[in-house]
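Removed from the display is one protein chain of the complex; every other protein chain stays in position.
A, B and C label the chains in the order they appear, each numbered from 1.
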């Protein structure tokens, strides 16, 4: 059991992978530390959202993921 | 051979028929005289158009239909 | 004609357009309406619809336009009118359908009457329909 981090859309290219597994618990500073500089820089921008356990966080810096949780990093969307 | 007058839409009810045949030539005053008072009153309103030989007349009082022509009386439309 | 088949055929005929918008108008039930009759003046209707289609196609840069209007007696739930426009962008496709519908309601040679319990009643054009039409002048 660990925290699973998903890199969505263009963040995949910056991370060089689609997902990573890290040991929980994982907070905001822990997340910034494990995703690499380029993704961390994106995460600090307002336009990038973070979801935990299938819910978008209203305040992403309040992230607190436990082992077994999925954390999704959500850059600006472009569907339709 | 004669001039065929067509009563479209609600004008059918006012005329009590869908069509009439009259001897040509037929001008504006002749038309007003043969269609009955109720239809004539409608024809004088700007919102009612007249077509002759398949073309809507820009100036309906300039009507001049010959034997063999079709004159269509066109009340305001309501399609779609 | 089936509405689904018509739209599928239209879609297949316009493979390169980015988007297709459509509107399907049907006879509404309720309000005691038993049937609707659409009549037209054929010598003017078809040429008018063709001119309208060309005008819309030029104005909105359409890849294709479908404009279909039934005449005769129809019952609630039946299709009366189907308009579809294929264009590079959504806004153009939407506006083209909207413009063609506004013209079919207020500037094409169709007359509508509906049958209720007490017989047939002609439908008067509405001021709103004319205002809608004026948007495209």
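To be clear about the criterion, a residue touches a chain if its C-beta (ideal position, glycine included) is under 8 Å from a C-beta of that chain, and two chains touch if they have at least 3 such contacts.
Fair warning: this is a prediction, and the values are worked out from it, not measured in the lab.
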Going by the stated contact criterion, tell me the shown chains that border the hidden chain.
A, C
Missing-chain contacts mapped onto subunit A
6, 8-10, 13, 51, 54, 56, 70, 72, 74-80
Contacts of subunit C with the absent chain, listed as residue ranges
2-5, 7-9, 11, 15-26, 28-30, 76-77, 79, 88, 90, 93-94, 97-98, 101
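Everything below uses one rule, namely that only the chains that are shown with their structure count from here on.
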Distance from subunit C to subunit A - Cα centre to Cα centre, in angstrom:
49
Multi-chain contact residues (two or more partners), subunit A:
none
Counting only residues that touch at least 2 other chains, which ones in subunit C make the list?
none
